[in-house]
Structures are given as structure tokens and as C-alpha cells.
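Working notes for the structure below.
Note that one protein chain is taken out, while the other chains of the complex remain in position.
And then chain A:
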Amino acid sequence: MPSENKSYLNCVHCGKCLPVCPSYNIDFNEFLSPRGRVRIVLTDYADSLLLRPGKIMESMSTCLLCGRCEKVCPNDVNITELVANEKIKLEEFGRKRFSSDKLALNILKNKRKVLLKSALKIANIPFFKKLSGRNSPLPEGKSFIGKRDLIFNADTSLEKSQSSPLKHGQVIMQSADEDGKNIFKAGYFSGCVFNGIYSQISIDTVTSLTKNGVEVFVPKMQGCCGLPFISSGDLKSFKELAVNNALAFKGKKLDYIVTSCASCSYSINKLYPKYFNENEENYTEILDFSKKLISIWAFFNELKKHGIEIKKGKLDKETKAVFHIPCHLSNMPDFKPVTAYEKLIGEPGLIADKIAGLKLKPLKYNYCCGNGGMFNVRHYDLSKKITKRKFEEIKEAAPQEILTSCSGCIFSLKDQSGIVKHNEVIPVNHLIGIYARSLRGEK
């Protein structure tokens, strides 16, 4: 069990968390709000009222773990942790029944990653689509990681490097290139979605890195970051995945491990250290992995700090876009925005600045997209209500493209049925995708 968190005692019920909570804003029902959840957890612990597990779960399961409440909380109540712990507690209490999220989780955990793609393909057959009443993402292209570890040399073309992957266990790390200049080496953590479903984003991430002189190592052993599991109260699977990922990168002498998924960063940076204690096996590896993992944007800012000029790209025609800031995307603590785009969207602004022809427009509120990991699977209808609200501000900005940097957000934002007319669907991409496109000079 995670260390006991009693921060619910700090809650003074001020209500500051209400307007920022995506689930509260669906219906303005406080049973589905951070303050309500904290009160339920407190009451459950104090045992002062007999609360029913099913009903507690109803409140907890509508939490998207977006963390917006924690950011505004004046009293440091760790609301997402309280919710996650409550789910774990209820799960252990015995709530083992078949449900759509259980099925999805089993597929995600499976080592044979091909299952995920097959499941999504089946879900997209019209018959099943109608049966479930929901839209599932359709896998695009081949998986990024195959049966071998991959290494991509700095400054060489991606295609060439990929054609000669390393054999398992064979990792050669050079500290300098032929001219004696230091080469940055980074690991790449793809996450399950950018590996299996939107693999182009992994290719684009690696391209952006290598074109900036970074050598990239991708171990094949990595898997899902575990966020969907912890958000479903399945601590055991979460920890198994965490250990698997930490060991996959162990001993590779990497300074940084980069991810382009905001939810993976959140899971690995914020949650991994919380659920392992120092007496546990692999504690050091987990902590080491967690410390080295860094978002792609923070990594580019590190390069900049080391005096490396980030390469500029150019789009063949001017593109008006918005950047949806994922709830789980945070800046490095010492990051101070300088340019207009950095002020608008934070660290990713550094890359946005390097893309000639990209015109970013501000989003008024930067609402949540409604994905929230398993929330979208468990409460599809509620999730789409949140997405709909998101599109109110997106439509107002009238972009040609929606950019973001989280796998969950891409899922939710792509699913625009019932929100915009079929012929008005706005394309969704990862900001790194459009950067890679600009570097390649593609049309």
C-alpha cells in the first residue's frame, strides 16, 4: 500500500477546486467534485457514516486524475492521490466483476502488443461500434517498436538508422562524435499509444531528436506506463509495469529518458515514486528511472540551456493552429517563459517558435479534453460532454489544426462525432509531429 496520506485533514472546504474540475462542470453536482470526493474519503476513513462501496466508487471513478484541483488548492490536499488510494482500497475490498474497462486493461497489459491493435480494430467494426455506442481510436500504421532494441544515431536520417536495429543487449553509447563534439544521448519511452496506435508520433519524436544531434535509444522491453491501471485501482499491475519499464532502461548510461506523452510523464514522474518504498525490490531502479524521465519539451529546454541551437523548420504553407495544453503537462520548476509562444503555452513554446509558418492562437480557458485515461472508457458519455465543452473554445479560435502533446488528449480530440459536422472535422496532431514535418520540409 502507498504511504498513508492524510492530507484530507487539510481541506477547509473553501470550494476553490470546484470551477476547475472537469467532472464537476458536467452537471455542477458536488458528488462528482474534488471537494465532495475529499469529504467522502474523510468520512470513509473516519467511519462516521456507513458509506456504500459502490456509491463511493461512483464518485471516485468520475475523477479524471487531471490534477487541476491540486494546482489551485491553497492547503496542499493531494486530491488525486486520495482518489487513487480510495480506488485501490475498494479494489482490494473485492470488486471483481467483468467490465469494459477490465477488458481494456487486460489488453493493455498483455505483452503481445498486437492484441491492443486487434481489439481496437474489432471495436471499430460498425456492428461493435453500434453495440458499445462509442468511438474507439483506429490504429494508424505499424507498431513503432518491434522485436529488437532500437538505436538512432544523431544527425543521420531516421530511415537509415531504423534499418539496422541493434540486437538485444547490444548497446553502444559514444560520448563524442568524430569531430570530438559531445553528443547527447537520450532514451525514448514511447508509451503504449504512441507505440501501437499512433506510431508516427514516435517516428516524429525520434526524428526531431536526431536532427538536433541527439542519439536515441529505444529498448524493446518497455510497455504501458501504468496510468490506466492506477486510475482503475489496480495497484499490482501498475507496479509490475513500472518495474518492467524501469528495468528496460536500467544500466544504459542515459542522462535523460524522453517521452512525448504528458500522461506518461505524469505517471512516471509523479506516481512511480509514491507507490514504491525504500525496502522494496527495484526501488532504486524505479527512482532512477523516474528522475531521468523528462518530457520532450523539457528536454529541448535542457539542450537550449547547454547552448545547443534548436533547429528551425519551415512549413510549406502557413498553418493556424491551437495548442491544447494537456492537464498532465507541466513545466520544469525553473522554467521562465520568454517568448510569446512560451508565455502562451509554456515549455512547448520553444519548439512552436522554431516552426516557420506555424501561427498559434490562444485558447481562452484551456479546458480539459475529457479523456482522463480510463475515464473515457468507463464514462464515455460524460467524457464526450467534457470534450464538447473543450470544442466550444476550440471552435471560437477556428484553427486549421489542433496540436497537443498527450496520447489521451489526442484520443479525445480526434473523436469529434456529435460535436462537429463530419466535413468540419479539425485534424489533430502532436506538436512534435508538425515540428518533424517542418524539419523534413514535407508538403
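Things to note:
Methods note: a contact is a pair of C-beta atoms (placed from the backbone, for glycine too) under 8 Å apart; a residue touches a chain by one contact, two chains touch by 3 or more; residues count from 1.
Just so it is clear, contacts and distances are computed from a predicted model.
Missing chain, UniProt protein name, picked from "FAD-binding protein", "ABC transporter permease subunit", "Biopolymer transport protein ExbB" or "NADH-quinone oxidoreductase subunit C": "FAD-binding protein". For chain A, the list of residues touching the undisplayed chain reads 12-16, 18-19, 27-31, 33, 35-36, 39-40, 43, 49-52, 55-56, 58-59, 74-75.
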